[in-house]
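What you see is the complex with one protein chain gone and the rest in place.
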Amino acid sequence: MTYKDSIPTSDEIDESLRYVPFHRWLGLRVGKLTEEGLEIIMPWRSEIISITEPHPVVHGGILASLIDLTGLYAVLSKGGQPAGTAYMNIDYHRQATEGPLTARAKVLKIGRVISTAEIYIYDPGNRLLASGRGGYPRLSV
Amino acid sequence: MTYKDSIPTSDEIDESLRYVPFHRWLGLRVGKLTEEGLEIIMPWRSEIISITEPHPVVHGGILASLIDLTGLYAVLSKGGQPAGTAYMNIDYHRQATEGPLTARAKVLKIGRVISTAEIYIYDPGNRLLASGRGGYPRLSV
Amino acid sequence: MTYKDSIPTSDEIDESLRYVPFHRWLGLRVGKLTEEGLEIIMPWRSEIISITEPHPVVHGGILASLIDLTGLYAVLSKGGQPAGTAYMNIDYHRQATEGPLTARAKVLKIGRVISTAEIYIYDPGNRLLASGRGGYPRLSV
Partner (left out) sequence: MTYKDSIPTSDEIDESLRYVPFHRWLGLRVGKLTEEGLEIIMPWRSEIISITEPHPVVHGGILASLIDLTGLYAVLSKGGQPAGTAYMNIDYHRQATEGPLTARAKVLKIGRVISTAEIYIYDPGNRLLASGRGGYPRLSV
């Protein structure tokens, strides 16, 4: 993906989500983009499941993917020009047993070298399922 | 997935990989299981791509998934009885531009409350692409 | 340190800070304790310096210590009964060049196995210097 120098709009982020094959597969769309941060919505699909019994639970790696990308697009939406992800931390708080999932990212710092964001994933009842941080460098590591 | 009390063999881990819909979708298989640790192999598939130009690059969330699950199965292979993942850290070192990818996990500690593992992902030329750590609790968080 | 079953007051946390030799050496005191979270204040002292030229900068390990302990006491203040720290992540945003430093912690989840908190360190001008997360188990790891 090529990131433009200008700050993208919500529609432009929504469109750029579709350039990425894995994001298309996840069925992502932008929820809202405000001064506070960026929201991305991920629907349920049967292939993202880890545990199936007694009820289906979304795989932690899928939540990690959602945390990673929502943070990156949030940095992008603040003009941070991320070249990718340098590192990421995730805490899992509760099992994700139904969709859609909502990820909300807040940029902590737009840095000269690395920008950082905090990201939170919520279930349809607005319960916190997982949260984390990503570090997005301006140049490839 | 139900984890047995006994320590699983390489074949049992390989089989249990197929119980998880997301692992099936990823096409995972056990490489080898030794005293040193566990190796899991992930083939290439077109939906796991993030950047497509100038060459396809595997999505960081896919690498995070591979790190998460390889650490969990490594803990399982040492009798750690993980109930899931409590937390995970990932560092991205180089872009993953070709497959299959090989993940190798080493258990740092089997704990009463949390077990921890280190996980490394290599490309076909054995170059380190990403690495990280996972914490796997004996009971759900 | 022995943690009581009941939820401590601001004064009790302030007093318990003095039981810990390293906290005494750091000169910590509770700023405020509200529904939102816990604030701990750390004064400047010459031994906490890393870089000395062109101006003194607080050592990253000191900021890590402040993040760790503020998260633990925040969990304690919500009845989380932490037995210690299981893991911690820190992002460094800006150099800490003057004191006192203010750490503010917010509990993300009081868990049965692990409680998690987010912690932010600010300089006297309220600029974010460092931030992170800690995981605090109910029982020793």
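Going by the order they are written in, the chains are A, B and C; count residues from 1 in each one.
We take it that a contact is a pair of C-beta atoms (placed from the backbone, for glycine too) under 8 Å apart; a residue touches a chain by one contact, two chains touch by 3 or more.
As the structure is a computational prediction, the values presented were derived from the model and not from experiment.
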- Message: Using the touch definition from the header, name the shown chains in contact with the chain that isn't displayed.
- Response: A, B, C
- Residue among B:I41, B:A83 or B:L108 that touches the chain left out of view: B:L108
- Option touching the unshown chain, where B:G37, B:G60, B:P82 or B:G135 are the choices: B:G135
- Residue touching the undisplayed chain, where the options are A:S16, A:T70 or A:N89: A:N89
- Message: Considering the whole complex, not just the chains shown, which residues of chain A touch the missing one?
- Response: 86-87, 89, 109, 111-114, 135, 137-141
- Note on the structure: It is residues of chain C that touch the chain not shown, namely 1-2, 19-25, 46-53, 59-62, 64-66, 68-69, 84-95, 140-141
- Hidden partner interface residues of chain B, rising order: 89, 91, 93-94, 108-109, 111, 116, 118, 128, 131, 133, 135
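By our rule, only the chains that are shown with their structure count from here on.
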- Touch graph of the chains shown: is it line, ring, star, complete or other? complete
- Query: If every chain is reduced to the average of its C-alpha atoms, which one ends up farthest from chain B?
  - Reply: C
- Query: Rounded to the nearest 5 degrees, what is the angle of the rotation relating the C-alpha atoms of chain A to those of chain C?
  - Reply: 180
- Note on the structure: Averaging C-alpha coordinates per chain, one finds the centres of chain A and chain C separated by a number of Å equal to 28
- Item | Between chain C and chain B, distance of the C-alpha-averaged centres to the nearest whole Å | 33
- chain A, residues touching no fewer than two other chains: 89, 91, 93-94
